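Inspection log for the structure reproduced underneath, given as structure tokens.
The other protein chains are all here in position, but one chain of the complex has been omitted.
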Amino acid sequence: MGKEIRFGVIGAGYMGKAYAIALNSVSTTFELPARARLEMIATTNQEGSAAKAAAYGFSRATGDWRKLVADPNNDVVSICSPTYPHKEMALAAIAAGKHVLREKPLSVSAKDADDMARAVERAGVKTLVGFNCVKNPATQLARQMIDAGEIGDIVHFRGTHNEDYLMDPSLGMSWRLKAKYASRAGALGDLASHIVNLAHYLCGPVAEAIGESQTVYPSRPGDGGLLEAVENDDQTNFLVKFESGALGSFEASRIAAGRKMGLTYEVIGTKGALYFDQERLSELRFYSAGDPSNRRGYRTLLIGPEHPDYGAFCIGAGHGFGYNDMIVVEMKDMIQGVVSERPLWPSFRDAVHTASVVDAVPRSQDERRWVKVSEIAEELPQ
Amino acid sequence: MGKEIRFGVIGAGYMGKAYAIALNSVSTTFELPARARLEMIATTNQEGSAAKAAAYGFSRATGDWRKLVADPNNDVVSICSPTYPHKEMALAAIAAGKHVLREKPLSVSAKDADDMARAVERAGVKTLVGFNCVKNPATQLARQMIDAGEIGDIVHFRGTHNEDYLMDPSLGMSWRLKAKYASRAGALGDLASHIVNLAHYLCGPVAEAIGESQTVYPSRPGDGGLLEAVENDDQTNFLVKFESGALGSFEASRIAAGRKMGLTYEVIGTKGALYFDQERLSELRFYSAGDPSNRRGYRTLLIGPEHPDYGAFCIGAGHGFGYNDMIVVEMKDMIQGVVSERPLWPSFRDAVHTASVVDAVPRSQDERRWVKVSEIAEELPQ
Amino acid sequence: MGKEIRFGVIGAGYMGKAYAIALNSVSTTFELPARARLEMIATTNQEGSAAKAAAYGFSRATGDWRKLVADPNNDVVSICSPTYPHKEMALAAIAAGKHVLREKPLSVSAKDADDMARAVERAGVKTLVGFNCVKNPATQLARQMIDAGEIGDIVHFRGTHNEDYLMDPSLGMSWRLKAKYASRAGALGDLASHIVNLAHYLCGPVAEAIGESQTVYPSRPGDGGLLEAVENDDQTNFLVKFESGALGSFEASRIAAGRKMGLTYEVIGTKGALYFDQERLSELRFYSAGDPSNRRGYRTLLIGPEHPDYGAFCIGAGHGFGYNDMIVVEMKDMIQGVVSERPLWPSFRDAVHTASVVDAVPRSQDERRWVKVSEIAEELPQ
Partner (left out) sequence: MGKEIRFGVIGAGYMGKAYAIALNSVSTTFELPARARLEMIATTNQEGSAAKAAAYGFSRATGDWRKLVADPNNDVVSICSPTYPHKEMALAAIAAGKHVLREKPLSVSAKDADDMARAVERAGVKTLVGFNCVKNPATQLARQMIDAGEIGDIVHFRGTHNEDYLMDPSLGMSWRLKAKYASRAGALGDLASHIVNLAHYLCGPVAEAIGESQTVYPSRPGDGGLLEAVENDDQTNFLVKFESGALGSFEASRIAAGRKMGLTYEVIGTKGALYFDQERLSELRFYSAGDPSNRRGYRTLLIGPEHPDYGAFCIGAGHGFGYNDMIVVEMKDMIQGVVSERPLWPSFRDAVHTASVVDAVPRSQDERRWVKVSEIAEELPQ
């Protein structure tokens, strides 16, 4: 048996399970220099953790994440906890020399993100942040096409991430709605962060932003049905200017009736355009001004084995890529990044930029003016 | 033969022809209290005007719009000229007691729009501004559904009007690119004005706005191929807050590769949502949270005779409504408005609000801050 | 004033009105060698006919179609009556030396169609049959692309024409459901005839067919609510082989829940493919194997002024073509055909082929075998 990369996963909820599914299949899907091993899982108690280990296929379990972080048999620590406590976890893992795969968003603030990124840079470990939508073959293809100049220079980007999982005001509280655990950025931090990161990936860094966020339902029933305050936004709109000079428009909502995975983007270039809608995960729409003028039209590229990473899953084009498959690509990237010198994207450092844009939005709203991302950066410890 | 409403049309270009097509068929399509009569057309010279009169079916022609405006046999004056000179035309028509149908945008500034609206109110004539997309049965239906509470309270509106007719930088100058004739608002005035008006129709007035416009191609070849300065924007993004408290996001472009009639809107309510794309003119997409939770989904309503104004065109649902059909509805509304006391929408007064929002955007960009629409309104003569 | 072509229209129902709308606007829309004149309309009584003449803009009216046919001031006779009596009308019009525009289907049998086509050939008049869907710019474009070899040799055609206007079994009787007036071919004659004609236009003649039709609701309430027998099919499926060797599959239904104008076709060639759905009237989807293999995909061509006949309606691509606009093209073709030697398609002779394929289907069902179209043809008088 060849080399293995041993994963320790903190958290066994929605994303913890998704990670486990992906870790179980990644080494069969891709030919890799090392196989993934589901070494250990940590939840908040030993008994529950052991049950999850059995259910998910991990070798060992612990009720104490500190043990997982310290365990010499874990090569990678994957953190799927709520946003708040993860900073402590991440710093501990980095201090222990572990590579870290952290679910998005990286942090509750740019400051925290930067603290972690600095620790990473001192320790020399590898990091990846779980903005999984950039792992989609369709979006990787978009990046390739942009890099190859197929749509010319980018002049406009529009990104949305709209869902409706909280459109019902009787749905209860969770950590995601509390400033302490998820920051003052609600849909902004949970959803818009995805498209900010994506825009960075496709169009380069953002220079400045202005926006308006809103908490449409200011209280929701908590434990025992008593109303509790919602401490972050239900929806947000913001405009940006990229460093390249291109304009951008962003919007996110967790109360957008009808949208289940309404992560969409449109990139307009001087020679063409791209459009993507994650509810149709396996399609990239492409308009080329290079076609004869009377034969131009948006074409739907059905993702297939000629596009990035798809062929490992299926040899037939258009057979369909799923949400969990994006996580498999994420695991593949992590393994390759750990074993080789291949850079990982988005690293903690890349995610500092995402967090800085996210931080700029409420400031712009407080001060009713455009905020430069460099203003946020300058406040970070030098 | 019954009553007639006699139309005099100034201009025989793109919209002048569209008006003529519609005036020829409106009285057959709809049962009206008065038939439309193509009384007179005016272009810039007598000979050309006579040729157009013959081609389009007008009874008389003139090379001098002042004659058309003064002619006692014209009941309605339709102005399809470029934006700039129309103010003088409109004021003359109003002074002559004519009802006025003015192509959009109404004016190069809120001030001009207000001047005209005041003249109208003094004269007591009927007016309509050619924001024809609100005449689409799909959009009329959207308004009915909103009024009936089918999507609950509106929390978010996104409107786009993207086209690519100027994406090629070698395409030449026109009056639309000059500040004097079309104002400093390029895509903003030509295209975004449509969706501002539409948003007003669907969601009520806008309270404040902030935006950023951009001239991507600052010069284009003019007469003789010499480069001339482009004096207004190629693309614009802006955010608004409606008076109702709902948030809005707007975008318009004349260089958006791939979009031919990219007028789209999404209205998110507390109980459902609506989506429209004018490239699919005969469809309104509707999401209702009133459906059972496992049977919810955006449904595509194909416009048919049960929806506003469609049945006059065709008794079969889904048979297809066209761009020129919207102009026919516009003419029908104008005739009904003139004959009866039925209010017309959008009147010159309604268009003052559109113009005020359009004016707020460059000011917000100059001053890097949110601008209230009331700031614009307060500067108008009291 | 220039030359005129004077139209006499028999029938003032659905299609009679559609013809009138189109005749009113065709001469403004297109630059033509002669303007259309709405000369006379005939319904079944003088008074009703006079009212329709006033409503639709005809100069004269009659309650006797024979007078219209005989009137020397009518150049073209347009027949919009139910299918049955039209043969007598058409033969009378031809005998009177009129050009004839006949609503589809041409006849209740191939025999009748052939009788008419022979009379036409003896008289030397011009004819057009109202299979209006071939007048759509999208479908004209499809034909151009096929002729230019853009999809290679055709190997497969699938056509559907599904609607649901009779899906409710409580909906009452009409002439369309009676063998005498509409033939034994129900959805087959009313709807499938459109796609047979279309297939002929795009792929050439059909060699043989086999099918199965079905009357799902054998009786429906007639006058007074008493059940009456439905005498023709609600739905039909048939396979064909074209003379070229290509295979084809056809289906039509008047009870197909959810389809309002479900006229679709897919043409598969050796180098590409085309797809059209009349519920999206202004789009032609095109797949080209000539694109690089990793950039292939169905592209949506939004019909614009570079495509056939669209530019006369609107100079902006993608602005939307409507159902009635197809009738306008039909009228334009008729006028051009009458004035010039430009051949008209589909003529009565072309429609004989359509009728022969339609006749082959029930015979194939009766005899449970493939029927050659030549078997039908050989039975026609030689």
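Read from first to last, the chains carry the letters A, B and C; within each, the first residue is number 1.
Keep in mind that, in the parts below, contacts are C-beta pairs under 8 Å (C-beta built on N, C-alpha and C of every residue); 3 or more make two chains touch, one makes a residue touch a chain.
The structure displayed is predicted, hence computed values, not measured ones.
**Student:** Based on the whole complex, identify which of A:Ser25, A:Gln46 or A:Ser219 touches the chain you can't see.
**Tutor:** In the full complex, the listed residue that touches the missing chain is A:Ser25.
**Student:** For the full complex, which residue in C:Ile5, C:Ala55, C:Val69 or C:Ile255 touches the chain that was left out?
**Tutor:** C:Ile255
**Student:** Which residues does subunit B use to touch the chain missing from this display?
**Tutor:** 286, 288, 291, 293-302, 304, 306-307
**Student:** Please give every residue of subunit C in contact with the chain that is not shown.
**Tutor:** Touch with the absent chain occurs at residues 151, 155-156, 158, 160, 162, 167-168, 210-212, 214, 216, 235, 237-239, 241, 247-249, 251, 253, 255-259, 268-273, 275, 287, 289, 296-298, 368-370.
**Student:** Across the whole complex, list the residues on subunit A that are touched by the chain not included here.
**Tutor:** 1-2, 14, 17-18, 20-22, 24-25, 27-29, 31, 35, 54-57, 163, 165, 259-261, 278-283, 302, 304, 313-325
As a convention for this text, only the chains that are shown with their structure count from here on.
**Student:** Let me have the rounded angstrom distance from the C-alpha centre of subunit A over to the C-alpha centre of subunit C, please.
**Tutor:** Distance between chain centres: 54 Å.
**Student:** Which residues belonging to subunit B are in contact with no fewer than two other chains?
**Tutor:** Those would be 259.
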